[in-house]
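Down below is the structure, laid out as structure tokens.
A protein chain is absent from this complex, but the other protein chains hold their places.
Right, chain A next:
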Amino acid sequence: MASLIRSARLASNAIFQQRLPAKLLHTSAKSHYAAANSPPPAEGFMPGVANSKLIKHTQHDALRNPELASVANGETKKMNLFQSVNDAMAIALATDDTACVFGEDVAFGGVFRCTMGLSETFGRDRVFNTPLTEQGIAGFAIGMAAMGSTAIAEIQFADYIFPAFDQIVNEAAKYRYRSGGEFNVGGLTFRTPCGAVGHGGHYHSQHPEAYFAHTPGIKVVVPRSPIQAKGLLLASIRDRNPVVFMEPKILYRAAVEQVPVGDYELPLGKAEILQQGKDLTIVGWGAQLYVLENAIQLAQKRMPGLSVELIDLRSILPWDVETVCNSVNKTGRLLIAHEASKTQGFAAEIAATVQERCFLRLESPIERICSFDTPFPLIFEKFYVPDMIRCAEGIERAMKF
């Protein structure tokens, strides 16, 4: 215990940061609050994402990606993540007459503004508010999709998806199977903001991908950036399977990218290697990738020459076993980090599969850097989440085993 308290304090009072050159860290010391009297925004702050190397700041940088070949000659526009999600939905609505967007307060733009302007453009009959009724929203969306329509339903926070859990797990995921293929809800997508924001407490912070990953019949996707969010959301909407699309809400306004304005999809079930390396494979998704990016820099500072392969899993279900295992077969070491708590978190599934596939190649135990097995805390959030320091220590442990 004492050591936990010590390491937690260390992280909290930023002694650690003093030991690092400022430029190493994306975080800067200045206050991130806007006007003196305005409360912090519901989506929180993740300063430094804007300066991340994972963010595509220029059009050239953005369009170099072979996955964006279909729009490589098109325009790009500066968008943050909520704007790119909005843009994806606008395209879905414009290209598919059956598509509707609905959820609590979405006609006004939603809590995080992702649906801003859509009801004005596409009409209140296609973009509409529902009553406060998650189970109802889910069941309604499933019925609509069973008719062959495209249903894009928003669950205001991932923490509120549990009243809809039965509908998603028992109805949406099994419709095709239990009707022998007569019906399916392929046109169904649930969008839901997830993850820690610094002050969300028990019910505005959870990252529940693992619950859904235990459910054959649905897909689960978590994007990391504006470009990714647009392409993955369009793919999710058009994929002929129901998809739970979890948007890390701390990223909504954290950074802008040059997002292609055209219509494009990014592949589901496919991870992306963000950085090639040979000593250690690191797997993450969503906002955790930016924490990992910092952790890698920190570890490299302590272990000069360290070469890390960083992978964004992007799809949690199905997940890209090939890309991860190929990488581990190359590096011999694996670290997985996620914001959800450790036991039965999705890292456990990855670790289990990797030890099956890469047993003889593993040179150190697989590291899982996750939140503690407690409810998501309010006051202890910064001790709870797998921050840069914990991740960097995990890297060191894996390398020095």
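Assume a contact is a pair of C-beta atoms (placed from the backbone, for glycine too) under 8 Å apart; a residue touches a chain by one contact, two chains touch by 3 or more; residues count from 1.
The rule is short, and it goes like this: contacts and distances are computed from a predicted model.
Think of the chain that is not pictured: of "Postreplication repair E3 ubiquitin-protein ligase RAD18", "serine C-palmitoyltransferase", "Pyruvate dehydrogenase E1 component subunit alpha" or "Ras-related protein Rab-21", UniProt labels it "Pyruvate dehydrogenase E1 component subunit alpha". In the complete complex, the residue from A:Arg64, A:His202 or A:Arg240 that touches the missing chain is A:His202. Residue A:Ala42 is the one among A:Ala42, A:Val169, A:Val261 or A:Leu306 that touches the chain not shown. Residues of chain A in contact with the chain left out of this view: 1, 3-5, 7-9, 33, 37, 39-42, 104-105, 108, 111, 129, 131-136, 159-160, 162-163, 198-204, 342-343, 369-370, 372-375, 377-380, 383-384, 386, 390, 393-394.
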